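Complex shown without one protein chain; remaining protein chains in place.
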Amino acid sequence: MNTRNVGTWIAIVVVLLGFATVWRLQQKIDVQFAALHEERDEMLLRSGKLVKLLSLEYSPLIANLYWTRVVQYYGEKQRTHDTNLEELWPLLDATTTIDPQLLIPYRFGSTFLSEPKPRGAGRPDLAVRLIERGIRENPEYWRFYQDLGNIYYFDLKDYQKASEAFRTGGEKPGAHFWMKSMAAKIAAEGESLETSLLLWKDIYETAKDPDVRKNAGIHIQLLNAELDCKRIDGLVDEYSKRHGRHPSRISELVQAGLLPRVPVDPVGHPYVLDENGKAQLSVDSPLLEQQLMNPFLRHDSPPS
Amino acid sequence: MATAAIEIENLTKDYPSGFLDTKKKRSLENLTMQVETGEVFGFLGPNGAGKSTTIKLLMGLIFPTAGTARILGKSISDIEMHQDIGYLPEQPYFYDYLTAAEVLDYFARFHNLKSADRRERVDRMLKKVGLDTARKIQLRKYSKGMLQRVGLAQAVLHDPKVVVLDEPMSGLDPVGRREVRDIILELKREGKTVLFSTHILPDAEMLCDRVGVIVGGKLRGIGAPGEIVGMKAEGMEILFELAAHGPSAAALLSKATRTGDRFRLHVAEDELYGAIDQLRSAGARILSVVQVKPSLEEYFMHLVEAGRAQASAVEVSGK
Partner (left out) sequence: MKRSGIVALNTFREAVRDRVLYSLVFFALMMMAAAVVVGQISIGIEESVMVNLGLSAISVIGILIAIFIGVGLVHKEMDKRTLFALLAKPVRRWEFLLGKFAGLLLTLLVNTLAMAAGLFLALLYVKHSLERSDLVIVVAVYFILLKLGIIVALALLFSCYTTPLLATLYTAALYVAGLFATDLRSFHSDKMSPALAKSAVAISYLLPNFENFNVMAAAAHARHVPGELIFQNTVYAAVYCALLLIIASLVFSRRNLK
């Protein structure tokens, strides 16, 4: 029996070594595949209708599987800083075809299909299509109107349609009261910093999907930075009136007593003044990168 | 000194049983025995006694909990030893999509035979077990008896030194049983060692040089069929004819069993000659005088009953 035991132990050691080899090999193969620049065939079956047929009574479960795929797809793209999100729409289209009553893909899609690159696919038209399907299939869900309104307001700049969306949504059961007033405000003013902040804040506070929440958070930070810069600009004008020239640095505003201390942006970096005296984000601030990618956010200066 | 063909020492086998396999069922306990080269040895015992377990342990199909065994001097875990042994499993079943010739050829390939030799042996075996005409028919169409014969053929085809047969007569009609008996005798004539298990006692008595009786996982007795019992001869039986009888033998006659004109009378051994004289003077014609011994069957039943009593005693005591 002893030789048998020895044989067993040897076999176990070989198996463990074997799995280590498998690990190493897999890493090498992954490198090869990446080098092939293969856009992985994201979906086994592209036709949502076909899949729905095949799933029989399990379509909600299959839709969940597809939804998981969406999350992983998006996460992988973000992780590798790949801005090519062209598979997002087909994936979401399939998911919502298989189970039209699954709400979360619509909400995710309305944010990330319309959001410009790099965080989204930059296709607000597809986002509208998705949400309109959501509304068709779930007509009493007021949040879809909120999402629709957001798409028109932020990415399509169609304030009339945005206002309509908020108004219609405001009349649905369970809608929050601000929807109606938001409709009126947008109809009157169009785009404004205040409105934008309110809209993003609501998403930030109520969104369950972590990616959506994170995205809203970034927008809020940028908008707050905007507001801060506007206020600082106001103080710069005040300074100019008093001293006949604009200040060259923010510290001069502090010395002049207009500010208690050098203000910092939402991520903690101090604001700076450019050579024309306009307030802006410091070069070191990570928010600057985000802002540069969304040139339309600074709406009081013409997009460059 | 010649080693015995099969040596078994303290062979024990436990099986897990009960819910979640936590308990142990001991199906064989401390079996120690030997099968001498060239002898025909019979394993006797009721169902579940441990005969098949022992055989499967010898063949390496199951593994002992304790103890060792050797066949032809080599350990049972030595696979090469299987070159020289043949095995017929209980209720054999073979690949039903193959024909008899294909099955024999398949099994024969594992023994290092040249292909011409192998073909010749397959032919010879098929004829020997009477399956030559059915050789091209797929086994799925075979009767149980035919399958048994295929099994026997594959067990002896390679001319093994030791042949182990698990219930070789089961499922056979008397003609089939006779054929198997003849084959076993032929094996013995060829000097092979044969171990087989059975519960057909007359076969065992007729064929075996020695038998081992296993009941409840334990070896209860081992020896030649005639002497294993330990029960002594119970006297003599006189078979005689008596047309008319006078008063002289009346006492004896009253103890005899009568069938027509024939009588059977049991007497103690030391009273034999006195009784014969009495009967002769009464005018009886003595037909035969035979020793009365308990048969293997009676011994067997006795053991089984004792075993059952022990088992139920154990149950009652709640162990």
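A and B label the chains in the order they appear, each numbered from 1.
Rule of thumb we're sticking to: a residue touches a chain if its C-beta (ideal position, glycine included) is under 8 Å from a C-beta of that chain, and two chains touch if they have at least 3 such contacts.
Values in this document were obtained by computation on a predicted structure and should not be read as measured data.
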Touching residue (missing chain; options A:8, A:83, A:181 or A:248): A:8
Touching residues (missing chain, whole complex) on subunit A: 8, 11-12, 14-15, 18-19, 21-23, 25-30, 32-33, 35-36, 38-41, 69, 72, 75-76, 79, 210
Subunit B residues touching the omitted chain (full complex): 15, 56, 59-63, 79-83, 85-89, 91-95, 97-98, 106-107, 109-111, 151, 154
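Note that only the chains that are shown with their structure count from here on.
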Distance from the mean Cα position of subunit B to that of subunit A, given in whole angstrom: 84
